[in-house]
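Left out: one protein chain. Kept in place: all the others.
Note that the chains are named A and B in the order they appear, and that numbering of residues resets to 1 at the start of each chain.
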Amino acid sequence: MKVKTHAEAAEKFIQDEPRTDWHDETLWFVREKRDRSMHGVNEWELLREWASKIKDHTLSNLDNYLIEFEEKAKANGIIVHWAADGAEHNQVIIDIIGENNIQKIVKSKSMLTEECRLNEFLHSKGIETVDTDLGERIVQFRDETPSHIVLPAIHLKKEDVSETFHQHLGTEQGNNDPQYLTEAARQHLRSKFIEADLAITGVNFAIAETGGFVVCTNEGNADMGAHAASIHIACMGFEKIIPKAEHLAVYLRLLARSATGQPITTYSSHYSKPRAGQQMHLVIVDNGRSKQLGRADFRNSLKCIRCAACFNTCPVYRRSGGHSYHTAVSGPIGSILTPNIDMKANADLPFASTLCGSCSNVCPVKIDIHEQLWKWRQLIVSEGYVSSGKKIGMKGMAFVLSKPALYRFSGKAARGFMRLFPFLFRSKKLNPWYRQREMPLALKQSFTEWYKQNKKA
Amino acid sequence: MSAREKILHAININKPELVNLPEVDMQQVTSYDDLLAKFTATLQSIGGQVLGLADINQIHSLINEELTNGHTVLNAINGITDDLNSGQDAITLEPVYKAFIKASIGVAENGAVWIKESQMINRLLPFICQHLIVVLEKDKIVSTMHHAYQQINSFEEGFGVFIAGPSKTADIEQSLVIGAHGARSMTVCILNKDF
Partner (left out) sequence: MKVGLFIPCYIDQFYPQVGIATLQLLEKFGCEVHFPMNQTCCGQPMANSGFAALSAGCDKNFVKNFSGFDYIVAPSGSCVLHIKEHLYDADEGTAGHIRTHIYELTEFLVDVLKVEKLEAAFPHKVGLHISCHGQRGLHLSSMSELMEPSFSKPEKLLGMVKGLEFSKPKRPDECCGFGGTFCVFEEAVSVKMGKDRVAEHAENEVDYITAADTSCLMHLEGILKRQGSSVKTIHISEILNSSIV
């Protein structure tokens, strides 16, 4: 089945205009909460600058920090694994499952495991995992992927959740009360935590100087799993490293405020050693990150702390939804990360933007997202991932615009054409502009012609 | 070549020129005059509750009240007991209605408290209980996370956590629901001889 481009998928999404308005307003509300939260921190812009520079430094010394991190982690009893790509990551996990005869698995939010398609892989081997983040459990029941990296079910209304829970958990049909539905999920997942043999979590920050890592949640699901199960596997992209524990202050002050407008998530759990009798594993994953590190124009996309502030502010994301981006990490940051992994499949994504620049402004680590989108466009075109029609059109445009007399002639001819044959431009089929907008008037005189007539001495 | 060697080598050849760490200037960091007021207001705004205690023994009245109501209570403040050590598993701890735990510090800017493993005794306890009561000395409240990390060694023990209020979620149509998988409520008892 051919994957829809962003433009095609977005067009379908927008067909339900009231629902698009609802999706847009819901996410704009989150952006507003972020703004209110920002205004409570006088040193906000300084914090962003520190967060950005700490990550710049870290990327420039990344291998040494990873070596230090691994050494400290191992000394604390954590078993460290390395995976060059998603397939190796999945293999590490299935090997641990096999070696320990694991039956029941719970997983808290990890966009890395989404990127590696872990659930799909385990399912193909007959192994089921239970996603314990409420939003992720909802989409898991519906056989969907998350549409937002922080708010996985943001594309669903409470009626949708109610119907899903009625089907899978036997809740009252038609009871849409979020409190009621959350309580049902609490009871359902509580038993899963208690029975779990293995808990898989993500990693928000990994600290080189201590070998420990931090996991941030509001629900407490990562901790319920990790402290109950006899085996805990934490999965991280290698760019999650920060140098020192004191740097956590900078990131923890920015993360939740940028993501949801809260001053901090309910739980910021610092893991250093496995508890007595527990196995703790850490999987460090590359999956294209080292390649991105080598791209001077795009490497600082690796500073991302996965807050999704860029999603919430993006006027295009809000009106097209995460599923239109056909990648695990969607939104503006996804559009500068994913072409690195597969430029052909993701060639449409850097064009799913007006380059308004709002994303770069909300990014807590000052990634120049909109500038990278522009630069990806140049690379994608030079690599040939653009339609030949567009190429020919642009070559024509470049030619005309470099020749003043030809430009003036073409302009006059085009306007003349528009006046003589308006029906050609009023074809919704041939002229996408005309589908929902009137054309600008085709005037007899351009500015240049007016100037020649009235001003030129 | 192992994955480890492949990855470290790739990073080594692809990383940019070394740039320096920035200086985090504490002079620029917010400082609150009335730490207790800021902490209290923030914690309440995120769904937590605040009580004043004159001394630690008042905790016993609170515990007795729960026991009278027939609730299962665990008190971590007095340290390891037969009922509470690192050995209890999830099945054993599941019925805990209220847990009483002492915290090291509180953070005014976000209403969070820092609890380390030796204070919670069992890592599951602060998460698996239905209601969490945390005791915090008044003069252990600091302004921001920067101040907090200056005072704690966050990776000294095997586990530690900043807890800010009760567990929550807004995953269903952005409606805030207090009480997700962790505690349904969280109360910080501020220990202050002036109360």
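As a working rule, a residue touches a chain if its C-beta (ideal position, glycine included) is under 8 Å from a C-beta of that chain, and two chains touch if they have at least 3 such contacts.
Everything quoted here is computed from the prediction, not taken from an experiment.
Undergrad: For the chain that does not appear here, which of the shown chains does it touch in the whole complex?
TA: A
Undergrad: Pick from A:Ser124, A:Gln187 or A:Gln378: which residue touches the chain that isn't shown?
TA: Of these options, the touching residue for the absent chain is A:Gln378.
Undergrad: Could you please point out the subunit A residues that touch the chain left off the display?
TA: Spelled out for subunit A, the touching residues are 6-7, 10-11, 14, 17, 20-21, 24, 28, 35, 38-39, 41-42, 44-45, 313, 315-316, 319-320, 351-358, 360-362, 370, 374, 377-378, 380-382, 386, 390, 394-395, 397-404, 407, 411, 414-415, 432-433, 435-443, 445-452, 455-456.
In the analysis below, only the chains that are shown with their structure count from here on.
Undergrad: Hey, how far is the Cα centre of subunit A from the one of subunit B, in Å?
TA: Averaging C-alpha atoms per chain gives centres 29 Å apart.
Undergrad: Quick one: which bits of subunit A touch subunit B in the complex? Just the residue numbers, please.
TA: 26, 29-30, 41-43, 46, 49-50, 53-54, 56-57, 59-63, 66-67, 76, 82-84, 88, 132-135, 138, 151-154, 156-158, 161, 178-179, 181-183, 185-186, 189-190, 193-194, 207, 210-212, 218-221, 223-224, 227-228, 238, 243, 245-246, 248-250, 252-253, 260, 262-276, 284, 286, 290-291, 293-294, 296, 299
Undergrad: In the complex formed with subunit A, which residues of subunit B make contact?
TA: For subunit B paired with subunit A, touching residues are 2-4, 6-8, 10-22, 24-25, 28-30, 42, 46, 86-87, 89-91, 94, 107, 109-112, 122-124, 127-128, 144-146, 148-150, 153-175, 177, 179-183.
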